[in-house]
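This part shows chain A:
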Amino acid sequence: MLNIFQSLEISHYIYLSCVLFCIGLFGVLFRRNAIILLMCIELMLNAVNLLFAAFSEYMGDKDANGQMFVFFIMVVAAAEAAVGLAILVMVYRNTRKTDVSFLDSLKD
Partner candidate 1 sequence: MNSIGLILGLPLAGFLINGIFGKNLPKSIVGWLGTFTVLASFVIALGVFNDLRHAAIPSEGLHFKLFTFLNIENFNVDFSFTLDRLSVMMTLIITGIGSLIHLYSIAYMHEDEGFYKFFAYLNFFIFNMLMLVLGANFLMLFFGWEGVGLCSYLLIGFWYKNAEYGKAARKAFIMNRIGDLGLLMGLFLIFHQYQSLDYSIVLPKMADGSTSQAMLTAISMCLFVGAMGKSAQIPLYTWLPDAMAGPTPVSALIHAATMVTAGVYLVVRCEALFYLSPITNNVILWVGLATSLMAALIGLKQNDIKKVLAYSTVSQLGLMFVALGCGAYTAAMFHLATHAFFKALLFLGSGSVIHAMHHEQDIRQMGGLKSKMPITYITFLIGTLAITGFPFLSGFFSKDEILLAAFDHNKIVYVLSVISATITGLYMFRMFFVTFHGTYRNHHHSFDKVHESPWQMSLPLMILAVLSVLGGLLNLPSYLGHNVSMKLSHWLAPILPMAESHAEMSHNTEFMLVGLVVLLFVLVVLYTRNKYVSKNAVPEEDALTPSTGKVLANKFYVDELYDMVFVKPLELLSSLVDNMIDSKLIGGLIAGVSTLLLAISGLNKKIQNGNIEYYLTFMVLALALFLGFNLFF
Partner candidate 2 sequence: MEIIILPLILSLLAAFTGSKINKTVWGLLSFVSLFAMVYMKQHYGIHNDGVWHNTYDVPWFSNGIHFTLGIDGLTGLMILLTNLLVPIIILSIQTNNQKSLIPLILFMQAALNGVFMAKDGLMFYIFWELALIPIYFICLLYSSKDAFKTTIKFFIYTFIGSLAMLASLIYLYLKTENHSFAYDELLSVQLNYSESIWVGAGFLFAFAVKIPIFPFHSWQANTYTNAPAQGSMLLSGIMLKMGLYGLLRWFMPMAGESIAFFQPIVILLAVIGIIYGAVIAIKQNDLKRLIAFSSLSHVGLIAAGFMTLSAVGIQGGVLQMFVHGINVVALFYIVEIIETHAGSRELSKLGGLAKFNRLFAALYLIVVLGTAAVPLTNGFPGELLLLKSVFDYNTITGVFAGLTIILCAVYMLRMYQFSMLGEGKASLKEIGLMKMIPLLILVALVIFIGVCPQLIIDQISPSIQKIMLEISNSKGVLS
C-alpha cells in the first residue's frame, strides 16, 4: 500500500489534480445550477488539497505545512459550503430558481 504511493511519480499527482481542477473550473464557468457550482468549487478545492498532500509527501519529513493547509482548506470549504448553501436556499426561496445567470441585479 505504501509502496503504491511511493512508487508513483509526483507528476502523476500533479496531472490528476490539474484535471480535477479544470473539471471544477469548467463546471463553475459553464454550469448554471448553483448547486452544481458549489459542487464544482468543492472539486477545485479538493484538487488543491490533493496537490498539497502530494507535495507534502514529496517533501518528506522536512515540511509538513502542506498537510496542515489541507485541513485549513477543508475547514474553509466546509464553511464556504455552509454559507453558500444558506445563500442558495434563500435565493431559492425568493426566486424559486437555482439558476445563477438570473442573479444579475447588482449590475445597476
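Regarding selection, all candidates are chains of the complex that A comes from, given by their letters.
By definition in this document, a contact is a pair of C-beta atoms (placed from the backbone, for glycine too) under 8 Å apart; a residue touches a chain by one contact, two chains touch by 3 or more; residues count from 1.
Quick caveat: nothing in here was measured; it's all calculated off a predicted structure.
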Mark the candidate that touches any copy of chain A in this complex, from 1 or 2. 1
Touching candidate 1 in the complex: which residues of chain A? 25, 28-30, 32, 100-101, 103-108
